[in-house]
Each structure stands twice: as structure tokens, then as C-alpha cells.
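For reference, the structure is listed below as C-alpha cells.
The complex appears here minus one protein chain, its other protein chains still in place.
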Amino acid sequence: MHFTINGKSYEAEVDVRTSLLDLCREHLGLTGSKKGCDHGQCGACTMLVNGRRINACLTLAVMHQDDEIMTIEGLGTVENLHPLQAAFVKHDGYQCGYCTPGQICSAVGMLDEVKKGWASHVSADLTDPAFDESEISERMSGNICRCAAYPNIVEAIREVAAEQREVAA
Amino acid sequence: MTLLDTVLGRDEHRSLRMDKPVPDSLLDRGAQGVIGQPIDRVEGPLKVSGRATYAAEYPAERLSYGVLVRAPFGSGKITDVVADEAKALPGVIDVITDYPSFIRNPQQGGEKKAPTQGVEKVDYHGEIVAIVVAETFEAARDAAARVKVDYEPAEGAFVFADHRDTADRPPADQIPAQSSQGDVDAAMASATYTVDQTYTTPSQNSAAMEPHASIAEWKDGKLTLHGSYQMVASDQMQLAQALGVGNDQVRIISRYVGGGFGSKLGIAPESVAAAIAAKRLDRPVKVAMARQQVFDATVRRSNTEQRIRLAADHDGKLTAIAHETLASNLPGEDYFEPAAIGTHFAYAAENRLTDHKLVRLNWLLAGSMRAPGEAVGMLALEAAMDELAEVIGIDPIELRRRNEPEQDPEKKVPFSSRQMVQCLDRGAEAFGWSARKKTAGDRRGEWLHGLGVAAAVRSNMLQKSSASVELTKDGRAIVSTDMTDIGTGTYTILAQIAAETLGLPLDRVIVHLGDGEAPPAAGSGGSWGAGSSGSSVYVACEGLREKLAKAMGVDADELTLKDGRAIAENRAVEITELVGDGMKVVGTIQPGHQEKAVRQASYGAHFAEVKVNAVTGEVRVVRMLGVFEAGRILNRKTARSQCLGGMTFGIGAALSEELVHDARNGKVVNRDLAEYHVPVNADIPQLEVEFLDGRDHHANPIHAKGIGELGISGAGAAIANAIYNATGVRVRDYPITLDKLLPGLPD
Partner (left out) sequence: MKTFDYARPGSVAEAVQAGGRFIAGGTNLLDLMKLQVETPEKLVDISRLDLDQIEERDDGGLTIGALVPNSDLAADPRVIDKYEVLSRALLAGASGQLRNKATTGGNLLQRTRCYYFYDTAAGCNKREPGSGCEAIGGFNRIHAILGTSDQCIATHPGDMPVAMRALDAVIVTQRGDGDKRRIPIADFYRLPGDTPHIENVLAPGELITHVELPAPPKGKQTYRKVRDRASYAFALVSVAAVIAVEDGTIASAALAFGGLAHMPWRNPAVEAALVGQAPGTAAFEAAADALLEGARGFGTNDFKLPLARRVLIATLRDLTQ
């Protein structure tokens, strides 16, 4: 099978049952994406597929041979962090770090959804959603953090979103 | 320094036993200015970029995959493990069980012996009885589902209520199971005001985000296990003894641990199964427990039934406190949830009673989960204090103020440091407590608003801990210890302590953690990690300062170290000129007389505003503030995060977390993260945390007290008290789910 991950081509011989998550973790050495539940109940495996955030544990690798896949490793490096990665460090948006790659990938996807004007469960007006702390919390609720860095995660995302808006404006 | 020096024990050792207070700390005299600062986690860039490696993320040659097989019944004996179908599947290497060696129960934290072994006997539903090993995870998972376990069922005890009258009193553990002073019954009979209520809390699961995982690899008769464990040194001993090999034949490596909260204190079944399989197959085996198996077969916090009796005189002064707890555990296990651990010293009262009994059930092992004792004990005690304040007709903060003890009310020894009332006062001011309405009725649309308060106490402990610190000839410090960082900030605070005491910029300090070949540390548990391992680094650095002073020919007390330079007697030299080929000291801290001479604990106060939907009973936390005093705060950023985490655990315990056991077989019914409801982001508002300044000279030379479990202690009670203030409905059966509120809500 052939895959495009973080802009790089990979060939892998894998069992048809292999999830996208296990493909990365067990076959390609991309262990940044985490397995917390393997059933779409925690969000630790969140990746961006064609720009959209999904649970990589609940999809088969074989179904993604034509897709652009982005994992935490493609987002930034230790030396060159993505703004959200840097904001998570600055605001302590983690503790043990296990849910963190998923949180950050999710946040990237989420901010893109906001940019598209998508509303959320807590939006009073579906046509013109506000962007505040409760919106960030609701939209990030698919990523469980048992260390409960939630307030810091919200703050990190809020700051990056505000910077992006400034740049856009 | 060479490896040979280490091996031959030629490293210099320094030790400090806390027999006397240490009023003078180098951390107060350091010139580097990093201690206490809200410094970003030093390992942060690795974590946010996905480069920090957790247990299951190490490569190995010829790696195979193991998937564990459970017993599908609640009590009895296995008669056969039928694996023909499983073994016939492509890619399957073997199906292995070893009845005597597999562990029946995980081990408690800090134990130095093997846990209960022998899986032919099944004591709880989901007990791990075999392992399937295959070339791929996919093949192993499929095969594991096809292994059939035949068994003879036996009678089991699956319902707490049915067996509560058979409870036995276990031996002392973290506290004595029973204590008594004066006459509580007489005090209750003669009191002006009393509360006599029973509170219940359910089983809970730590639900760390990283499921327990091990990669086992044998080389030359020695096992290396990459595991996800909190206490490497004792976990190595547990594992070695379970495997029947010498303690020095097992090396555990836990550089990054994806959360523990108690669930990874002792070894869990995956480590032994992986090690046995790896040995038998002569190739490395990786086993990551499925999330469902974490719920089934690791460790739970016990459910409790707690009767609290409070008696007070006409001035609202307590004359009696009694805290009697029924908890549960497996037959043969002595661990009991020490719910009264904080009750011993939280409040003054002449007549006192604590008691703990165990109901023997065929439910998975009960053990430590974040703040064992206080976490659930204060859900009861602090709710009862709220009830008493109402009975007396005084503010709940005032009630606590009137019952602030001058010394430990049982041991009659001084408090090492205590600012509980100050925390309450500061919180009241910051939170706007004076706006609280005395009775329910603050309705805004469909929502009923209320405020609640609860105090927080958490015992402070010191554990023996060692670390080596080496000054290299290029002027870096390398800290090595088998201490773990489970998200607590260990990497960062150890670097800060070394940087401060050695006068090095933070980026000149390198911290190696979690390798069982390094000096043995206290491990991460009981909130003792920072104080214990931090002090070991401190002691080592103190030794290095003396060596530097000697090399410079000055008195160590005269020495100022800053930015890699040593300054004394109007001279300044680069420390690289002093260290020669390198200097290394192994520091050890150990508890001493200060453990008994004073009562050591951290304190705090929780303030919560909740809203309860008058139609549905849904509860939302609107805002919450925790004010804490825990001695020196080593890093205000990571310490705050620990408190946020604790407070959120408290919210979960108050509102949503309940591990349900099936009445027919004891099985955990809600065994995944969809149905065991830990709080999600939307459940948690922008919590606030404040620290009061403190120094505890009795605790350790760095003057820090434990903080990891302080945030959970009392937090849920503040929520419960706020719910009562909002609705007038007092729910004493945690968690306070909407179904329990509905009958008391307005039509």
C-alpha cells in the first residue's frame, strides 16, 4: 500500500485490518499519534486527513491511500514548533503529554472549521457563531485530557486564534 | 567520572535524614533566580511535537505483539484455555498461559514483593489469564477474541449492600484502620447541634490517557521492560519476584508516562505476561492493554460508605468527630481506602473516632487513586461540615474558623505549617463569597445558581529518594534518578533545583528519569515526588557546592554560583575551571523524626459556583477557585496545572464518575471512555488557582509540601455544597447525577 503522510511517500505491506493509527505507530515509526482508547472515545489519535480532523483509530489504513495525511510530526519539529505547539508549551496545555498530539491536531482542524464558519452545539446563532471560551471548550470536547489541562488548552488555542485573526485583519 | 566509578560505588554519597527541621535552604539564597518561576516544561517541545516516547513506542528487533485474554466470569476456576482456533490463525506465534506465574491481582504501590499470583483461580471478571502473541497486532487481537476459557464457576460476592454486614477490619496501612479518643456517643448525646449522615461514593478508575503497556526483552538472562510505571524501583522488585529472578535481573524504563493517578504505582498484568511470553519465545513482546482491560483488570478506587457524625456546642465548636468507613476489596487484599486520613487532623474536637472496614467482594482490585483517602473522605466530611453550618445557622467558613485546631488534635504535636483558614479567607475575598445566598432560590431562567465552599487537607509525606548529579567538565549538570514524571513536572522542577543550587542556566541542566539503573527514587505517588526527589537532587547539589568550594579554596557558605560562575572572596571563576574531569555526588533524602514530631500536611480551600437546570437536573460548573498552601511552590506553572487537574478530578467525582459493577458477576459494566464519564473540556470552566506563600522547614530542605493531590481533596464537596445551595437538594450518594436531583427539583 502507498501513503502520503506529512508530505512524504511511504510504502507499507500491512494487514487489511490495520487502522490508520496503527499503520503510523507500528509500521512507519510515527508514534506521535497516540492510542488512548482505540474506539473514538478519547481523541488522542486525532490526525488531519485532507485537512479535516478525524480519529485515526476508527478508520482503516487501506481506505486512505489517496489521501493527504498530516500527523503531529508533520506539524512542527522540536526546533521549529507550529504556533499551536508553541502555545501549548507556553500555557502548559498538557501534563503527561499523552493526549497532546491529538489535542494539537484537533485544534488545527478545529480552527479551520471556525474559519469556514461552522457552528457548534453551544452557538446561539448557527449562521454567525461567536468564538469564545465556551466555543473552544465545546469544539475540543472530543479530546479528553485526564490530567485536565483544559483551561490551559483553551487559553493556548484562544491566543493562537487571536493572532491568526490579527494577521488576517 | 566514569561508569566504573559508579559501578564500583566510588561515587560520593551524601545523605540527609529529616530528624530536625532545616530552616535554611539554598533555594532561598540561590542567585540563579529560577526556582519558583513559572518556567515552561523542559520536555515540553518533545511532548508537543510527538517526540516524547512512551512505553509502547520503542523499536525492537523481531518485535512481536501480545494481546491479553480475560476470564469471562466473576469467580471460579479455569479448567481449560482452548486455543486451537486462535493458534491456527495466520501470524499467530503462540498462546501462552502460566497459571502459577501470571498475576491475579495487580500490585499496590511501593510493595517490594510480587503481587498475588495464580490465575487458575479467578477472583474477578476480566482477570487476565493468557496472552496471545503474533507477528502483528491485528492477528493477536483476532486470536485473543477466539481463545475460549472453560471454567467451573464458584460462588462470588458481587453486591456491596448484600455483604456489608460481613466487613472485617484490615491491618493498618497508610493509617491505622481504627482510632479513638474520648467518647463520641456521649458527646453526640449532649451536643447542642449534631449531624449524623451517611455518604456513599462509587468505584472509580484513574483512566490515565495512556493504557498500561510494556515491551519486554530478555538479553543474557536479564529483562529490560519499557513500561508505563510510576515507581520504577519497587516495580522492578515486584516484577523480578513475580518472575522468580533476582532483583538485579530486571530493568524497567519509564521515561514518559501517560498519566498514572495511582493506577501505575504497582505492576499490572501486562508486564508479567509480556515478560513471560518474551522469555518463552526468545523475542521481544509488546503488550498494550486495551482500554476495556484497563477498566477490567488494573486497579480501581474503592467504593465507600461513610458515616459522619459531628457534634457541636452552642458556639459552634465541635465536641466530636466520627468518621466510619466501609470500603471494599478482593479477598486476601489488605489495602483499604483510608477515607478518614484527613479527618484525623482537619478540625479540633475532643472526642474522636475513625474506623475502616473492608467488605470482601469479587470486584477487581481496589488500590490507590489520586489522593487515596482524602479524595473521597472529604466528599463526606466537607459535605457534613456544610450540613452542620446550616444546622447551626452560621456561615460554613465561620464554622471552619471556629474549629481550627492549634495543634494536631490527636497526636498533640504542632503543625509543621498550616494556613487553612488563610486559604478560606483569601478565597472568600477573591471569589465574592459574601454574595452567597443563605438558601436556594437564585433562579435565572431555567438555571438555579448556588455557591459552595470546602476546605482541602492532604497529608504530606517524605519517602527515601536518591539522585545523582554530575557536573561535567564542560559545565553542565546531569541529574539521574529512576524518578518518574507522570505529568507532574518532575523533569522541570529537578532541573530548576539543580540550576538554582549550582548556579547554572536551565539549559545547562539535563535530567534523566525513569531508568531503573539510575539511583532509586521515591517514585510518583502520594504527592511526595517533588519533595522527595527534589530533596535528593538538592542534597547532591549541596555536596557538589562543597566540592566546588574546596576546589576554589573557599568556604561553601561563602560561595555564590550564578550563570556557570563561582563567586567568593571577590573572585569569580568559571566552574569549568573547578570541576576537573567532572564531579559527581549521589544525594539521598530520607524521612526521620520530623515525620512524628510534627503534623505535616498541605491545605487549601475550594470555592465553586454551579448552576443546576431546574427542568433536567443537569449541573454545570460556572466557575471555581482553589486557594492552596503547599510550602514552597517550585514552579508556579506546573504546580497550578497539578491543581487544575486535581480540581477537575474532584468535579468528575462529584458529578459524573462511577464505575458500575454488575450485580450478577461483578463485571465492570461501563468499561470504556464513552460510558465511564471523565470530564471533557466542556464540563470545565476556566478554573482559577491561587497559591499562598509558604515554607515548610519540617518537610524537607526544599521546604515544599505535596501538591499533586491537594487539588482533588475537598473539590467535589465544594461542588456538592454549591448544588445544595442552588437547589436545596442534598444528595449524599456521589456522583450527583441528574436522576438523583430530579425528585427534588421544582415541577
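Residue numbering begins at 1 within each chain, and the chains themselves are lettered A and B in the order written.
Rule of thumb we're sticking to: a contact is a pair of C-beta atoms (placed from the backbone, for glycine too) under 8 Å apart; a residue touches a chain by one contact, two chains touch by 3 or more.
Treat the numbers as computed from the prediction; the structure is a model and nothing was measured.
Considering the whole complex, the residue from B:S656, B:N700 or B:N725 that touches the absent chain is B:S656. Contact with the chain that does not appear here is found for just one residue of A:G32, A:G76 or A:G109, A:G109.
Across the interface with the omitted chain, chain A contributes residues 15-17, 19, 38-40, 43, 46, 52-55, 58-60, 62-63, 66, 106, 109-110, 113, 116-121, 123, 126-127, 137-144.
Listed by residue number, the positions of chain B touching the unshown chain are 70, 72-73, 125, 138, 141-142, 145, 446, 615-618, 620, 656, 660, 662-664, 667, 669-672, 674-675, 677, 679-683, 737-739, 742-743.
The definition used in the following text is that only the chains that are shown with their structure count from here on.
Centre-to-centre separation between chain A and chain B, using Cα means, comes to 28 Å. On the chain B side of its complex with chain A, the touching residues are 40-41, 43-54, 56-57, 59, 65, 91, 136-139, 142, 206-211, 256-261, 288, 290-291, 486-489, 637-638, 640-642, 644-645, 647-649, 672-674, 678-682, 684-687. Interface of chain A with chain B (complex): residues 15, 17-18, 22, 25-26, 29-39, 41-42, 44, 71-73, 75-78, 81, 85-86, 88-90, 92, 94-101, 104, 122, 133-134, 136-138, 140-155.
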